[in-house]
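Structure, as C-alpha cells:
Of the protein chains in this complex, all but one are displayed in their positions.
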Amino acid sequence: MILPDSLIPWNLSMEAYDRVIGARSLLRWTLNTVIYSVVSVVGVLFFSSLAGYAFAKKRFPGKEVMFWSFIAMLMVPYHITVVPVFILISNAGGVNSYWGLILPTLANAQAVFLMRQFIKSLPDELFEAATVDGCSEWRMYVSIVVPLIKPILATLGVFVFLWHWNDFLWPLIIGQSNDMRTLTTGLASMNAENVPLNVVLAGSVVAFVPIFMAYLIGQRYFKEGVTMSGIKG
Amino acid sequence: MSVDTLPKARQRYRWREARIALLFVLPCLLLFIAFRFGPAVAGGVLSFTDYTIGADTNWIGLENLRRLNEDPLFWRALRTTLTIALLAVPLSILMSLGMALLVRRAFRGSKLFRSIFFLPVITSLVLAGIVFTWIFSEGGPWTSVMGWLGFADRAWLSDTTLVIPAIVIVAVWGRFGFGMLILLARLQDVPRELEEAALADGAGAWQRFRYIILPELKPALFFLAVIETTFSFQIFDTVYVMTGGGPANSSYVLVYQLYDQAFRYFDFGYASAIGLALFVMTFIVAMIQRLTLGRER
Partner (left out) sequence: MTSAALGAVMLASACGGDDGGGANTGSAEPGEVEGSVTMWTYPVIADETEHRNFWDDTIAAFGEEYPNVDVEVEIFPWADRDQALSTAIAGNSAPDVVYMIPDQLPGYARNIEPIDGYLDDDAKADYLPNAIEAVTIDGEMTAAPILASAVTLTCNKEVFDDVGQSEYPETWDDLREMAPEFKDAGYDMFAYSGDVSQTLNLTFYPLLWQAGGDVFNDDGSEVTFNSEAGVEALTFLQEMVDGGYVSEDMLTSNPPVEQTKLAQGEVACEWHSEGKNLVEFWGEENTVILPPLTNAEQIAYGTVGSLAMLSSADDKDAAGAWISFVTEAERAAEYDEASGFLPVKESTGSLYEGDPLLGEAEKYVDLTTVGPLTEEAREVMGVLAPEIQAVLIGEKEPQQALDDAAAAAEAVVR
C-alpha cells in the first residue's frame, strides 16, 4: 500500500471506476495476464527441455557443476533475488514492458530439474537409434525428444501457466502503469483503492473462470503439476 | 580402420556432442546467470551497501545488519512471521491428513471431494484475499457465525490479535489441498492386507492409524512440514490484499517489510538485508530437514 498523497482527490467517485477502470482495464489486464502466462510457458518449456535433454543424455565438460548449481538455486528464496533482478530490469528500461515482466521468469530451476529427471528415465536406446540414423541434433530434438516428453510438457506447462497466472509480487513491481497490470495486481489495486466490492468481485470472477475451466478439463495435469513441483505460484 | 585411430574418432565425436549439448544448455545458462546466480550474489552484496535509485552507492559494511538488529519493526515482523508459521504449518498438515484419510477410499463422490479440496490450491491468493476480506468483514459471514456461536462479533481483520488467526485460516485454506494430494499418494502404498488383518484382530481405528498408516506417512509428513514452513515464511499476497500489515502493524510480515523497504522507500540495501534474513531462515529449515532425513536413513 502506498501513502496516498495529500493531493490525491479524496473522494474518488464510483462512476469514475465503472467507466474508466471497469470494462476497459479488465480486458487489458486479462490480455496482459494471458501474454505473461502463455509466452512464459512456451519459453520455459522450450529452454528447459533443451537443457534438460542435454543434462540427461549428453556428456559434456562442466555438466555436473552446472546442473547442481541450477538445482542449488531452488534453495535461494525468490525474495533475495527479487530486488537485484528488479534493479537490473529497471536499469535496462524493462519496467512496464512485457519483456521485463517475462524474461526473468524464464530462468526456472524446477523446470530444468523435472525435465532432466523425466528424460533421464527414458531408455537410451530411443536416442541412440536416431543417432545411428544420422539424425541431426536439432532434428532429433524436434522429431524424437519432443514427442517423447509430451506428458511432462503438459504437466509442467500447466504448472508454469498456473504459477504465472496467479503470480503477484513480480507483476506488482514491474507492471506499474495501469496498462501493464495483470489480473492479480489490477484486482489488488482496485481493492486498495476502494472500488466497490461488487466491481472487485466481478473482476475476480473474470480472473478465476479461465483457470477453473482449464482445471475442469485437465484436472489430472493440474494435480500432477502442482504436486510434482511442490510449490504453489 | 586401424586400431589406433578409433579412440581419436571417438574423441572427436564426443567433442561434437559436447558442443551441441553446451549449445542446448546455453540459453538456460545465460538466463540463470542474469536472473538467478547473479542476483543471488548481488542480493548478498547489496545488503552491505546503501544502494538506492539515482544516488552514489557506498559500501557501508555491517551497517544494514546493525540496523536490522536495532529495528523493532524487523523483530516484530520476524515474530509475526514465525507465529504464522507456527500456527499455519501444523494446522495445514492436520487438515491435509484429515482430508486425505476422509477421501482415500473410493466412495460415491470421493472424486468430487478431492477435486473440490484441491481447488483452493490453484486459486490466486489475491482473489482468495479479496473474498476472505469480505468474509471476515463486519457483517460478513464469518463474523456473523462467530456472533451466533456466542463469540464477540468483531471483525477479525481489524483486531490486533485475531488478525493472525484470520491470515492463518486463509493460508491453511489455500494449502491443505496440496498436502492432501501428497499424502493420498503415499496412502496408496499402505498394504491393504495389513490393515485388514489388523481389523480382523480387533484393532481400533486409532490403533490402525498409529501403527500401520502413520509410519508409512512419516517421510511425506516431514516433507510437508518443511515445504509448508518455507511457504509460510514467504507469505505476502494475502497480507497485502487483506490487511496491508495492519491493524497497528499486527500482521506486518517479513516479506512485507522487504517490499516496503525496496519498493516504497527504495532502500534496496536494507531490503536486501531483510532478504538475507529470510534466506538464513529458509536455510536453517532445509538443514534441519537434511540432518533429520540423514539420520532416518
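Per-chain residue numbering starts at 1, and chain names A and B are given in the order in which the chains are listed.
Heads up, the rule we're going with is that a contact is a pair of C-beta atoms (placed from the backbone, for glycine too) under 8 Å apart; a residue touches a chain by one contact, two chains touch by 3 or more.
The structure presented is a predicted model; accordingly, all values stated were derived computationally and were not measured.
Across the complete structure, the visible chains that the omitted chain touches are A, B.
For the options B:Pro90, B:Pro141 or B:Gly244, the residue in contact with the chain missing from this view is B:Gly244. Although one chain is not drawn, the whole complex shows that of A:Leu88, A:Ile119 or A:Val226 it is A:Leu88 that touches it. The set of chain B residues touching the chain not shown comprises 33-34, 37-39, 41-42, 45-46, 51, 53-57, 67, 70-73, 158, 160, 244-249, 252, 260, 263-267. Within the entire complex, the positions of chain A that touch the omitted partner chain are 1-14, 84, 87-88, 90-96, 173, 176-178, 189, 192-196.
Keep this in mind: only the chains that are shown with their structure count from here on.
Centre-to-centre separation of chain A and chain B, using mean CA positions: 18 Å.
Contacts from chain A toward chain B in the complex involve residues 1-3, 47-48, 50-51, 53-55, 58-61, 63, 66, 69-70, 73, 75-88, 90, 103-104, 106-107, 109, 112, 137, 141, 162, 165-166, 168-169, 173, 183-185, 187-188, 191-192, 197, 200-201, 204, 207-208, 211-212, 215, 219, 222-223, 226-227, 230-232. Here chain B touches chain A in the complex through residues 14, 17-22, 24-25, 27-29, 31-32, 34-40, 42-44, 46, 51, 53, 115, 118-119, 121-127, 129-131, 133-134, 174-175, 178, 181-182, 185, 227, 230-231, 233-234, 236-237, 240-241, 244-245, 255, 258-259, 262-264, 268, 271-272, 275-276, 278-279, 282-283, 286, going by the rule given at the top.
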